[in-house]
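Please see the structure below; I have some questions.
Only one protein chain is missing from this complex, and each of the others stays in its spot.
We call the chains A, B and C, going by the order they appear; numbering starts again at 1 in every chain.
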Amino acid sequence: MPLNKEQNDEVEQLRASSNTTLRATVPSLEEILYKPLPALDHGFVRVIDYMGDDTAIVQSARVSYGKGTKKISNDKGLIKYLMRHWHSTPFEMCEIKLHVKLPIFIARQWIRHRTANVNEYSARYSILDKEFYIPSVENLASQSQINKQGRAENLSPEEAKKVIELLKSDAEQTYRNYEVMLNENSDGETLDESSMGIARELARMNLTLNTYTQWYWKIDLNNLLHFLALRADAHAQYEIRVYADIILDIVKKWVPVTYEAFEDYRVGGTQLSAKEILILKKIIKGETVDPDAEGISKREWGELQKKFDL
Amino acid sequence: MPLNKEQNDEVEQLRASSNTTLRATVPSLEEILYKPLPALDHGFVRVIDYMGDDTAIVQSARVSYGKGTKKISNDKGLIKYLMRHWHSTPFEMCEIKLHVKLPIFIARQWIRHRTANVNEYSARYSILDKEFYIPSVENLASQSQINKQGRAENLSPEEAKKVIELLKSDAEQTYRNYEVMLNENSDGETLDESSMGIARELARMNLTLNTYTQWYWKIDLNNLLHFLALRADAHAQYEIRVYADIILDIVKKWVPVTYEAFEDYRVGGTQLSAKEILILKKIIKGETVDPDAEGISKREWGELQKKFDL
Amino acid sequence: MPLNKEQNDEVEQLRASSNTTLRATVPSLEEILYKPLPALDHGFVRVIDYMGDDTAIVQSARVSYGKGTKKISNDKGLIKYLMRHWHSTPFEMCEIKLHVKLPIFIARQWIRHRTANVNEYSARYSILDKEFYIPSVENLASQSQINKQGRAENLSPEEAKKVIELLKSDAEQTYRNYEVMLNENSDGETLDESSMGIARELARMNLTLNTYTQWYWKIDLNNLLHFLALRADAHAQYEIRVYADIILDIVKKWVPVTYEAFEDYRVGGTQLSAKEILILKKIIKGETVDPDAEGISKREWGELQKKFDL
Partner (left out) sequence: MPLNKEQNDEVEQLRASSNTTLRATVPSLEEILYKPLPALDHGFVRVIDYMGDDTAIVQSARVSYGKGTKKISNDKGLIKYLMRHWHSTPFEMCEIKLHVKLPIFIARQWIRHRTANVNEYSARYSILDKEFYIPSVENLASQSQINKQGRAENLSPEEAKKVIELLKSDAEQTYRNYEVMLNENSDGETLDESSMGIARELARMNLTLNTYTQWYWKIDLNNLLHFLALRADAHAQYEIRVYADIILDIVKKWVPVTYEAFEDYRVGGTQLSAKEILILKKIIKGETVDPDAEGISKREWGELQKKFDL
């Protein structure tokens, strides 16, 4: 179970005392506030706080465009218009704060999105918990030869089992030696009275990259959608996609109109190059197309065929 | 009065319907939510939304430092510690959204703070209101000869009166011609049926820099404090300081413990150079100090004397 | 002429002394270094410095992807791949510094791109030159009724002439009163020995928004391309597009391979929504399409028809 007793008590306590506010409030998000939504084997995502809703986006947009946008009377229409024309600033007016527990190698991908605020658990100050991500059998796959950064077929059950055992035993052994070097276990007990132990900032280097860390992560809706467009995508690594999918679901509860526009214009949409537009025009006119003559690569041509059932 | 009837109705409507939330809530900020706090002759600051409070800062810091900071049991002590050691990320966990009406020449200074989200009223889409900032007599002062970007003595009442009249008549005339060029007044009435008028994005160039604009401005607490340290300072231009002082007051209501630490460590504090430290050490030891020999400029020496009543 | 004598002498001096460097160097950019490229009636763009070239982008990408991208042996192919898959970080590895002179109302649009470094001429410190942007007759157009932020037909020569005269006389009058209030003209001469004049930070508020300002603007190539995608677009205001087109030309000289990929994938490309993909698929299959039934707006349908000659 992802939260320890102390944390669970805190969740219950926070959910027990409600306040009165004049701020924009989203009941369906209030329902899950503070609650851990499980991710992978030991991770979670929790909504800690949020600011704004679909109406706040509309309101900000109307300040910008003034009387000039009175014509788009409908809120839904205005949000679709903003999404379609990449008017990003109104979406920046909403903010969300999440508490996320995740393996370090995923945290390293995640942090590459710089436009967010982060408070990570510091292994210089405190000892990391003994929790590692061990993939399940169905998520162990071989290296893709086509996609240099992707996965191909699943391993045989035997090979998968062997990999899982290696991951487990290495993580446990390095953690055990982490404690030995600290001369302290995760309960704060000294292991050997005759030795000093090394500083936490040093000992942590012995841990493997599947060790779990956690952080508070705060981001505006515009940058969050950008994160989701990349990380909920089929090309993203499975382990970060698990988190992105949970967050997509949070976004759906939080700003349902924006979510719908995002699905239509970003997730389900596509980008075409000038050359691809020309090719499609020819196809529509019934002309035959020679991709080489059009100057696009085999890969691009293959993807275009797939996208439009050519 | 800064808000028009439509806007006032909106404030009343927003303040009439309260919601229940599990989020951190600050009663003294709720009291002023949506209400315009007047600034200069036609401007205002309104708090539209906020996220977090002093406790949220402490909570984020404790996630970072884990069990390691249990020692600083006191919340106030922890916030002071964070402020003192420039640990900025916990303060980034709070966010505020303001609606500000301000003269364009001040908006140009303000926008230089890049780490904020902004939705400004667009004069490409809509016609700007006929409102200009005209300084009051006591705020009209001559150019400082010492501080290249500052003011010195006040003008004589006669000269002040003359300046005010020039500012008024030029602003009114350029606004009148703005309407003529648009061929439309601010009520949307056509002025001359036989002419076309020019596009709003063009006509606006005829307006003077004291014309009022407005925007939604959203920023995290850490960057807001940085803004305030610069703009509530005695060296800031009076007109932006008026806004900074109002916001300082909002911060005091919002996060009183952080406000206190900010006053102690930033606003009332000072930065000393290596050379100034050496000089103070000598003075404390009772040695005589020759500023030239110590390698500091006359100006630095003067400021040091003033700071420490030397 | 945009540069004054002093500035011209500086350009000649800077261009007279060449250095030897081991850094990536772009001869076609060196040819125009420091030289003012005219924009509008008094503005210009000058390249002051640059870092990196097409090869630097490739080199950075190869560090990221390591041996894994050996397959894309061709530099041009790799840059196209990066552009197509929105891999933005390698493009961030190039940087350019420009000196730009531009009207204030355009500077206000420009500065909304926050991810750049800016040093603007300060009218708190110094007196602004007597230079205003006055549009030429062919750039004066009426307000578009379809595009709320755009222009429609050109004015009649008579109306255009009238507008130009209003713009000129208002700019000149407000500048004259700026000098009166400063009690100083732009040559630094005192106007009236018996009056004090007001501070520069105050007097500037009397100037109109078409007054020219100038700044040093430094930005990385990725953010610059984003700026150009928005500001060299047909929907951008003509006056900023003039600057964007000049900068596009600079980019072409600087990183020709990147420029070509940018033209293909961004400028000439397009974004399709999920619904638009479905519609195109139907059209390709020869089915008839009812835009209403597909759930897209009239405007979207019109634009789609135009894009693909439907």
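Structural remarks
Here is the rule we go by: contacts are C-beta pairs under 8 Å (C-beta built on N, C-alpha and C of every residue); 3 or more make two chains touch, one makes a residue touch a chain.
Keep in mind the model is a prediction, meaning the values are calculated, not measured.
Touching the chain that is not shown, out of C:44, C:65, C:110 or C:212: C:65 (per the contact rule at the top).
The omitted chain makes contact with just one of the residues A:57, A:79, A:94 or A:140: A:140.
Of the candidate positions C:30, C:245 or C:303, contact with the unshown chain belongs to C:30.
The missing chain lies against subunit A, touching residues 103-105, 107-108, 111-112, 114-115, 118, 122, 124-125, 133, 135, 140-144, 148-153, 155-156, 159, 163, 166-167, 170-171, 173-174, 177, 180-182, 195-202, 204-210, 237.
Residues touching the missing chain, restricted to subunit B, are 65, 68-69, 71, 77, 80, 84, 148-149, 263-265, 267-277, 280-281, 283-285, 297, 300, 307-310 (touch as defined at the top). Taking the whole complex into account, subunit C touches the unshown chain at residues 14-15, 17-25, 30, 33-34, 49-52, 56, 60-61, 63-69, 89-90, 92-93, 95, 97, 99, 117-122, 125-127, 188, 200, 214-216, 218, 220.
To be clear about the criterion, only the chains that are shown with their structure count from here on.
Over half of the residue numbers at the subunit A-subunit C interface are used by both copies of the sequence. Mean C-alpha positions place subunit A and subunit B at a centre distance of 35 Å. A separation of 34 Å divides the Cα centre of subunit A from that of subunit C. In subunit A, the residues that touch at least two other chains are 65, 68-69.
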